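Note sheet for the following structure.
Only one protein chain is missing; all other protein chains are in place.
Letters A, B and C mark the chains as written, and numbering starts fresh at 1 in each.
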Amino acid sequence: MLTTQLLYALSGCVIVALGLRSALLHSSLLQRVLAINVMGSGVFMILLAVAYRGAEVAPDPVPHALVLTGIVVAVSATALALALARRLAAEQDDD
Amino acid sequence: MINALSSLLILAGLFFYIAGSIGLLRLPDLYSRLHALTKADNLGLGLLTAGMALQMPNLMTALKLVIIWLAILVASATSAHLIARHARRRESRS
Amino acid sequence: MSELLSLATMVLMLSLLLGLLRILRGPDAGDRMLAAQLIGTAGVGLLMLLSVLLDQPALIDVALILALLAAVAAAAFTGQQREQRDD
Partner (left out) sequence: MNSTSLLVFDGLLLVSIVSLAWAALASIDARRSVILFMAFGLVLALAWARLRAPDVALAEAAIGAGLSGALLLAALHDHDRTAAGVGSSSTQNQTSAGLTTVIRWSVTLLCAALAVGLGWALVHVFDHPANDALARAVAENLDLSGVSNPVTAVLLNFRAYDTLLELAVLLTAVLGIFALGPARAGYQPAGLIFDGLTRWLVPVLILTAAYLLWVGAHAPGGAFQAGATLAAAGVVLRLAGRHQIGLPAARTLHIVLAAGVGMFLLVGFALLATGRAFLGYPPAWAGSLILLIETAAMLAIAATLVSAFVGGQPESVTIDNEE
């Protein structure tokens, strides 16, 4: 067992939990979106920790590819969520 | 010889990094902190980059380091200006 | 040489942590922006050092991207959107 792997994976778990808690509890939409992003980063950290094989060995490339797509999808989902929030605020303004 | 010069440059860079960071933490207001930070940005990273560039295996990588330094130089000047102007605007509004 | 680079990594990490303290403490958004800038500069330095220490030449490219985008955050932070009244 690699200490590095364990350290990063467990930190990833903490970040996922922190993000999930805020995503459920925050009242501001913007901060909920942000919390989901933080949670995603925690998942990425777990995946990359699982792919890690030590300082001298090449890591497993498959999780890297997964995380790479994940980052790009996360940013476009964030943009869509923010656009939805903006529309929602505009509708409420009209009332 | 080159190694000694490179070490010297890196050590000097580290000094400015620390000086800038302590300044950012200890100085009393935004404008003086701004001043401290640009020292860390320009001199700290600049000297570190110069020291590292001497050790790079090929010219292409050394060239990239030079671009990094130039980019940080311009970026730090620009953002220092933007942040100072922003702070001043807010002060004059309130 | 490798000892010096290890030392440099620790010093830059310390610099990053000092930036972290400032960003947590604030008090103003401008101060936090400055601290983020310092974290970025320390990050660029750390990436260059890690590139040599971990023998990963590609990390220089990561440092390059961070350096090029260093001003974008400050510009987005201070940029004035159009219809806002500017007095």
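Quick note on the criterion: contacts are C-beta pairs under 8 Å (C-beta built on N, C-alpha and C of every residue); 3 or more make two chains touch, one makes a residue touch a chain.
Small disclaimer: the values here were computed from a predicted structure and weren't measured.
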{"item": "Displayed chains contacting the withheld chain", "value": "A, B, C"}
{"item": "Interface with the unshown chain - residue positions in subunit A", "value": "1-11, 13-22, 24-28, 30-31, 33-35, 37-38, 41-42, 44-46, 48-53, 55, 58-62, 64-65, 67-69, 71-73, 75-80, 82-87, 89-90, 92-93"}
{"item": "Residues of subunit B (touch criterion as defined above) contacting the omitted chain", "value": "67, 71, 74-75, 77-78, 81-82, 85"}
{"item": "Interface with the undisplayed chain - residues on subunit C", "value": "2, 5-6, 9-10, 13, 16-17, 20, 23-24, 26, 29, 32-33, 35-36, 39-40, 43, 46-47, 50, 53-54, 56-59, 61-62, 64-66, 68-69, 71-73, 75-77, 79-84, 86"}
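Throughout what follows, only the chains that are shown with their structure count from here on.
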{"item": "Geometric centre distance via CA averages, subunit B-subunit A, whole Å", "value": "30"}
{"item": "Computed distance of Cα centres, subunit C from subunit A, in Å", "value": "21"}
{"item": "Chain centre separation in whole Å, for subunit C relative to subunit B (CA means)", "value": "10"}
{"item": "Residues of subunit C touching subunit B in the complex", "value": "1, 4-5, 7-8, 11-12, 14-15, 18-19, 21-22, 28, 30-31, 33-35, 37-38, 41-42, 44-45, 48-49, 52, 57, 60-61, 63-64, 67-68, 70-71, 73-75, 77-78, 87"}
{"item": "Subunit B to subunit C touching residues, read off their complex", "value": "3, 6-7, 10-11, 13-14, 17-18, 20-22, 24-25, 30, 33-34, 37, 40-41, 44-45, 48-49, 52, 55, 61, 64-65, 67-69, 71-72, 74-76, 78-79, 82-83, 85-87, 93"}
